Each structure stands twice: as C-alpha cells, then as structure tokens.
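Removed: one protein chain of the complex. Kept in place: all other protein chains.
Chain IDs A and B follow the sequence of writing; residue 1 opens each chain.
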Amino acid sequence: MSPGTQAIVAIAFSLAGLVLLALHDPKRLRSIGAQRTSPLSSSSVRRALAVLVVAPGLVLAVLGAWHPFLIWLGAVCVLGWLVSLVLATLTTAERSPRS
Amino acid sequence: MIWLSRDTTKTLLAVHGWSGILLGLLLYAVICTGVAAVFATEINNWASPLTRDATISLPAGVDRAVRDLAGQVDPQYHEEVATWRGAGGRLIVFFHRHMQDPEGRLNEYGVQFELHPETHEVLARREGWYDDIAAQSRPEGVAAFLVDLHVRLHIPEPWGLLVTGILGMAMMIAALTGLFAHRHLLKEMFTLRLAREALLRRRDLHVVAGTWNLPFAFILAFTGSFFSFATTLGLPLVAKATFGGNEEALIETLYGAPREEKAEPAPLADLDAMIADAAARSGITSHFIGIERYGRADATVWVYQPLPENELVYTSHLYDGTTGEYLTERPPLGQHPSLGASLVGLMYPLHFGNFAGIASKAAWVGLGFAGAYVTLTGLLLWTQRRIDQRAWQRMARLVHYVGYGLPLALACAPHAHFLFQDSTLSSGTLQGFAFIGAAAVAAIVSLACDELRRLRRILLTATAVAVLALPFTRFAGGGPGWFEAWSSGLPGVAGVDITLLLVGASTLWLARRRVTATHAASLRPSLEARTGSA
Partner (left out) sequence: MAADEANADILELPSSGRARRWLRVLLAGPVVLAAACFAVVGGALSLPAGSAGVNNLVLPVVLFPLLWAVLFLYACLDRRLARAWLVVGALLGINVLIFAWHWTGAS
C-alpha cells in the first residue's frame, strides 16, 4: 500500500470516529438543548470511539510509516475542527427561524 | 483538564491574552504568508511556466551544463558551485565564493546562470551577492515575495529574523498557556455555541479551533523559532563560546567534509554518473548538487535528494570530485549520525510539510489556515471583551483592518508581477508597491467605514475579486491559456488557476454570508452597531 493510500485509509477511520464523537458529544448536545442524550454519549463508548480515532495513527507509527503518520496527524487536527464547525453551522441553521 | 489554582489560571490567561494582543497582528501576517509559502514551488511553476518537466529533480545533462558554464566564469568563483531546479523547471547553476559582505556577514558572491532544462540555453546571467541575485530573478518573484514576508517580514537581516523568531516564541507561549489555562479542553472540543451572544460565540470559535490546532501550533512555532534564531543568535553564541567567535570555523565543523588539501588543477569527474549513483543508492532522484573546490584535485561533490519514503531526516551523498568515487553518506550535520543532527534534520519536514508531495502540503496548508484563524479569532475576542473602552474600539478596527486587509494586499501583489513584466524594477519591488498600495486603500476604507461588519464585508469582497482576477492577469501578462498550457504538458497552470477561482468564490460567499436571525436578534443593538460580527 502506498504512503498516500495508507494515510487516506487511516484518516477515513479516524474521521468516522470523530464524526460519531462529535454527533454524540454530551456537552454539545446540552448546548443545543437536546432532549435526551444518546447511548453513544456514555463514557465507555466515547473512550472506544477515541481509540478508533487514535488507533490508525498508532498503527502507522508502529509500522514506521512516518510520512503517512504526519499527514494523518495533521489531517485529524484539521478535520476535528472542521467537523465541529460544520455540525455547529448545520445545527444553528436548522434551529434558526426563517427571517 | 489540568488542575491549577485560580490565581495561576488568571495569570496564564493574562500572559496568553497580552502576548497575543501585542504580537498577534504580526504573527497573523507570518502565519498567512506561511500558508501560501507551503506551495512556493507550485506558485512559481504557475507564475513562470517553462517546460513540462517542472519537477524539482535535476534533469539529464547537468555535467555538460556545468562544464560549459565553468569556462565562462572567473575561476575565483569555482570555490563552490550549486545546481538546482528553479521556477518552471529552469536549471540554476551558481558559481560563487564565500566572503564578508558590506554588512560584515559571511555571504555568497558570484555568477548565477538560469538555463532551459532541456536545451541548456542560457536564459539569464546575474552577478552579485546571492540575496541581490535572488531579488533580481523574475521567474521566482511571486513566491519569493511571500516567502521573504514570512521569513523576515521584509525587514533586513538580522532584525527581521529576530522579529519572526520572537513571534514564533509568542505562538509557543500562547499554545502552552492556552493548554494549561483551559480546564475543560477535551470536554469542550466539539462545542460551538454559534446561536448564542457574540462574545460567547467568539470565545467558542477561538477555543475549539485552538484546541484542535494545539499540537501543530507548538510544532510550527518551535521549528519556526529555531530557523529564525539559529543563525542570528544560536550559532553566533556557540561560536563565541567554542571557537572564539569564529563562525566560519563552527560552520566548517558542522557542515564541512575535511579532506586532504590538494590545490593542483584536476578535471571534475562525470557529474551525471554521480547523480545516477546517488539515485540508485537511495531510490529517489537528486534535486540539489554542491561542488566544493571545482577544478581542483581535492574537489568534493555533495548530492542531495528529497526525503525518501518514510524518512524524516535528510542525508547527502559525498563523492570524490576528480575520480567520482563514492565517499560516504552524510547526516545533516557532522560526519556521523547523532542526536543533534537528527533533531536539526527533523525541523525541515515538520516546518515545511513538503516531505510527501501534495498530500503533506495540503495537510500543512490546512494547519496553517487553522493557525491564522485561531490568531484572528483570539484578537477579535480580546477586543470585543473590552469594546466599551475607546482605545479597544480603535484596536478592534485595527484588527479588522489587518485581519481582512492583509489577505487583500497579498492577493493584489502578484498582479503587479504579471502586468509589469517589462519593467526595469524587480518583481519584489513591483509587488511591494502593489502590496503597500492595497494596504493604503484598505486603511482609508477602514477609517472611513463606520460599522465593522460592513468593513469586513468590503475587505473580503475586494479580496475575492483580487483572487478571482489573478488567472486573468496572469494570462494578460503573457502567460499561457489553459488550452496552450494543457497541450504543452503544463497542467499545473490550470490547476492553480482553478484553485484560485474556487478560493475567490469561497471568499465571496463568506463575505456575503448573513448571520442567522437568531444570532442577530441576540445582539444588543448598540454593540452590533460598533462591533459587527465575524
């Protein structure tokens, strides 16, 4: 598998974990006035999802795939921020009354 | 996240805020130009395309080119010869010697040739100090302006490097204090309360972006400070301590390849063979060659390559210049691998992000953009918190001017490069005039505009127009159209054009985006009139 492909696969796994973590983040749900928290908001599930986010990078590091590792690390830092921003923008747009 | 006393947290926040507000505007400029500088090679290939083979790898026939040119140059400049690929794939050959410049610094003086990589036709010949030669090079002009602004804010050395070094320090301090002051870093990393009042919204935007950007904010700040301080403070101090102030002796210890001195003339061995040998050893083609003592029996050839797959510390291959015999593989510093050499070698891929082509560069652009966003939102948050005070109202206006005016000035600069190709003024000077002109107009608009939200919209719209116009200006300045570029094997030209069009369109959308009705209703009318929204 080429370094580029390794990085993309790792980023895809981490992105899935990030999206799930963000969607079911307890503080985020409270801040938007969600009626009930999701089962995926429990600590144990969140820890497992955090492992899903971090594990691909650890695998790359153990394999000595440093180029894909650095690309993965940078991408996760940017995507984590973008996921938060996009979710918040969509939620705000959904809930704002039409002007 | 990390429990600290209330007083300590208050102090950390004060240090975080004040270091940010005092240095944040300049730091923002360094970060913005750094984002663009990641793609310096691509920008140069777009601005000054020449050949389909616009890679950084050295082309075939370097040996013939160097020999032909060596005969046209005063032998005093055979002390060192450097060869690399420039804008549009041009082959650059620089014959030079090291001597003290008028400012008393050790510098390089010599003759530089710019060749067509396939025909070896001499496109340009320049003589002088290296910095002056670089400033005269029009093909490199667009990226050089950005890079110079990033590295030293166009302030003469060593002061410019000291300033950017201090700015890197400020970013490190902001990252460290932000990490320790924010008690609920992990709990709040997905929480953005965009529908709430402006101050809370701004706080969340800054904190969430800052949280995700923390690791690389620290890495980029640390590596950037290293590059700025190494030659201005670090090496002079070490030279003073260990070599009685003799920096040349220190450089020789770190970078030299001690060989027995033999001053008698001897022809250089086949450079192409050495380049091929280095490529066979490392599996990657070379992109830089240095020849020490060209034409002498003790000539040494250094062959450098981009980082091989999954390597993070670069090495060079050394050859006997007269026999072509392979001597050794050298670490970045010293004769053998060491902790110090590895740490220095790591600085390059971590800061420049160019270790894995477009993929790593794209990630680093994203990180840089996030860093600029964190800086700007921090400045906006700080000034908004104090908006009732007149002085901070002025500061808020200044933050809007720099925050949204700097990208405008940066987007206007290359237009001068393209539109005045026949000018006797250097590309850097022309772009400087355009940059200052745009900044001056933006300053007038900033002073005249009564509402900051309107100011933001005006500056962003102007930036969008400047960026959208760049492909057309490039074409008007004699650059190839898309069809001509494609059929000449220059797809990068259209690629960058399309990227600029997308960036311009996105900026226009951002400028015209309205705040939601919920958010607008939550703003106090007096505050809205004075502060606008981000």
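As a convention for this text, a contact is a pair of C-beta atoms (placed from the backbone, for glycine too) under 8 Å apart; a residue touches a chain by one contact, two chains touch by 3 or more.
Source: prediction; values computed, not measured.
K.L.:
For the chain that was dropped from the view, give me its touching partners among the shown chains.
P.N.:
Displayed chains contacted by the hidden chain, ordered by label: B.
K.L.:
Consider the whole complex, including the chain that is not shown, and state which of B:Gly86, B:Gly168, B:Gly290 or B:Gly492 touches that chain.
P.N.:
Touches the omitted chain: B:Gly168.
K.L.:
Looking at the full complex, which residue from B:Ile21, B:Leu185 or B:Val238 touches the chain that isn't shown here?
P.N.:
Here the residue in touch with the unshown chain is B:Val238.
K.L.:
Quick one: which of B:Asn107, B:Gln335 or B:Thr461 touches the chain that's been left out?
P.N.:
B:Gln335
K.L.:
When the complex is taken as a whole, what residues of chain B touch the one chain not shown?
P.N.:
7-8, 11-12, 15, 165, 168-169, 172-173, 176-177, 222, 225-226, 229-230, 233-235, 237-238, 240-242, 244, 250, 253-254, 331, 333-341, 343-344, 347
Please note the rule applied: only the chains that are shown with their structure count from here on.
K.L.:
Taking each chain's centre as the mean position of its Cα atoms, how many Å separate chain A from chain B?
P.N.:
From the centre of chain A to the centre of chain B is 30 Å.
K.L.:
Applying the document's contact rule, which stretches of chain B touch chain A when the two form their complex?
P.N.:
The contact residues of chain B facing chain A are 187-195, 208-209, 212-213, 215-216, 307, 309-312, 349-350, 353, 355-356, 359-360, 363-364, 366-367, 370, 516-519.
K.L.:
Quick one: in the complex, what on chain A touches chain B?
P.N.:
Within the complex, chain A touches chain B at residues 3-4, 7, 21-22, 25, 27-28, 31, 64-68, 70-71, 73-75, 77-78, 80-81, 83-85, 87-89, 91-93, 95-99.
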